[in-house]
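Got a structure for you, written out below as structure tokens; questions coming shortly.
Left out: one protein chain. Kept in place: all the others.
Lettered A and B in written order, each chain numbered from 1.
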Amino acid sequence: MTAPLLELAGLTVDITTEDGGTRTLLDGIDLSLAPGEALGLVGESGSGKSMTMRAVTRLLPRGAAVSGAVRYDGAEVLAMDAGALRRYRDREVGLVFQDPRAHVNPTRRIGAFLIEALVRNRGVGKREALARAAAVLAEVGIDDPQRRLRQYPHEVSGGMLQRVMIASVLLAEPRLILADEPTTALDVTIQREVVGILDRLRRERGMGMVFITHDLDLALAVCGRVAVMYAGRIVELRSADTLHERAAHPYTLGLLGSRPSIDERAQRLTAIPGRPVSAFESGPGCAFAPRCGFATAQCETTPPALAEFDDGLVRCSRVEEIHAARTEATA
Amino acid sequence: MNAGNAVEVRGLSKHFKAHHAVVDVDFDVPAGGSLGIVGESGSGKTTVARMLVGLERPTSGTIAVMGRDRSAPARGARERGRRARELQIVFQDPYTSLDPSQSARAAVEEVLRHHGRDLSLTQQLVDQVGLTERQASARPRDLSGGQRQRVAIARALAASPKVLILDEAVSALDVSIQAQVLNLLADIRTETGIAYLLISHDLAVVRQLCDTVLVLRRGRVVEQGDCATVLDAPAQEYTRALREAVPVPGWRVSA
Partner (left out) sequence: MNRTKKLWQRANTTLGRSGMLAGGFLLVVLLAAVLAPLVAPADPNQSSLLDSYAGPSGAHLLGADGIGRDLLSRLIFGARTSLLGPALVVGVSLLLGIPLALLASWYGGWVDGVIARVFDLVYALPGLLLAVLTVALFGPGLTPAVVALSIAYIPFLARIVRAAARQQRVSPYVDALAVQGFGVLRITVRHILRNIVPVVVGQAAIAFGYALLDLASLSYLGLAVQAPTPDWGVMVSDSDALLKGYWLQVLAPGVLIVLTVLALTVVGARISGEKPPGYLRRRRPAGAALKDRAENDRTPVGAAA
């Protein structure tokens, strides 16, 4: 058992509102990521998947109060001073976002963008930095990297720019990649290439990756383990290989039933009624209870704990009954 | 003209200066049928939709809806109203496709009044798209994305169109909400016999909602035909690549 690269324990994020009240956005997230592992965080709006990533890098909105622990390689991120935090963000963590265009300076060439951190923070010579940038561009499957280095962001496509972003992350040689919906804005064929590149590089370089997405099937394709989030909590955590067969939480089951299949037309999709809520909108009991077909009066009042079930973790007090009923129905 | 077709498009092209957005596209939507137009960004699928509803003018080619030509801009209010009652559209972004100062009820009533329809239909439409009393009276900013999209659907249906264009209408929604709206759209089609033209990048959504499909790439038709045939046994390399790129159960990036 190797020491985890990243460990979240009881991570909670509250936001102070206008009237002085607090709103919970994340409620007790426990996660650990081994070096070289890929972990998926899947959820809908308000689930807290992006907030988790923000908490890991301490890029939180003003007025946010964080409690719990974020440990990177044994060091407590939440306790880091400014210098340590900068080193951690600069060298250890690489971030890939949904919209690469919002994260590059449109007036600077791709080459200048890529070498900036190397030259400024690491004291690498310009010529050397450009050579490294070209090598990394080639590594993310960009032809003719010399020409790309001289181009401006608006001259390349979204898929190409996302590869440039990945290249810029690689230049820092981080040990952890946080990818927040990195392919959502891309076409499926480009998405396939980009996740392929992320996956190959992760393996080659032994980087840990947290892959955040709303697309459960994509997460299953990219990651070894997948955590399904709902209303600021993890509701199910399980190996990607078995999630389709063994999904036990009613919300995970609902997500699987909601997604239309490319292979056949469903008579009717098993949609989940209602809409996804944020942690602060949920009641005292199970956050999913109001939308859950299996909920009882007790579910509304008593919050379930994340407990082991069928080789995974599930946050549902009725999981065993539901599982039994489903096995019976299919048998 | 085939009387069985709600929409007939022949040789449709659109050039923006030197850029050929749509090139010589032909397709039909049978009355009560459902055609999916699939393509990636830059395929011209949205331009096709905008030409059909008259927001763009075709460079060449003809468009006929319910047997009436609409290749040229409408002349006069009567003609505009008649076209509106033939074909309606629901846009992708539920956050900007509603007037921010109008409640669902007001939006639907305005359309009903405009087309000289009975205002008592408002309640029926609100119920049909599954909005509660409170949601129907709320401003768009107090509604979620899925609820707004229901409002947009109700507003489109208020004109009682024979064909509804769904321009990526479920793409911006959360998965669980997307399923609700897809079920709703299927129900509406069963109840009213309306024809759909679904513009989407999502093959699974097209499969769920459409009978026939047309694959567009860089403004040209790659292949078209029965949904099951095209998706299960693509004749073209591009369609195959498109299909294989979709993450499905058991699909792994690392081979």
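Note that a residue touches a chain if its C-beta (ideal position, glycine included) is under 8 Å from a C-beta of that chain, and two chains touch if they have at least 3 such contacts.
Everything quoted here is computed from the prediction, not taken from an experiment.
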| item | value |
| --- | --- |
| Selected from B:21, B:38, B:53 or B:129 as touching the chain missing from the view | B:53 |
| Residue of A:72, A:97 or A:251 in touch with the missing chain, whole complex considered | A:97 |
| Contact residue for the chain not shown (choose from B:93, B:187 or B:211) | B:93 |
| Contacting the left-out chain in the complete assembly, out of B:30, B:81 or B:249 | B:81 |
| Residue among A:114, A:130, A:160 or A:218 touching the omitted chain | A:114 |
| Chain B, residues in touch with the chain not shown (by the definition above) | 53-55, 74, 77, 80-85, 87-89, 91-93, 96-102, 111, 114-115, 152, 155-156, 159 |
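Going forward, only the chains that are shown with their structure count from here on.
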| item | value |
| --- | --- |
| Centroid spacing, where centroids are CA-atom means, of chain A and chain B in whole angstrom | 32 |
| Of chain B, residues touching chain A in the complex | 40-41, 144-147, 174-180, 182-183, 186, 201, 203-205, 207-208, 227, 231-232, 241-254 |
| Touching residues on chain A, where the partner in the complex is chain B | 44-45, 158, 187-192, 195-196, 199-200, 203, 214-218, 220-222, 244, 254-255, 257-266, 268-273, 275-276, 291 |
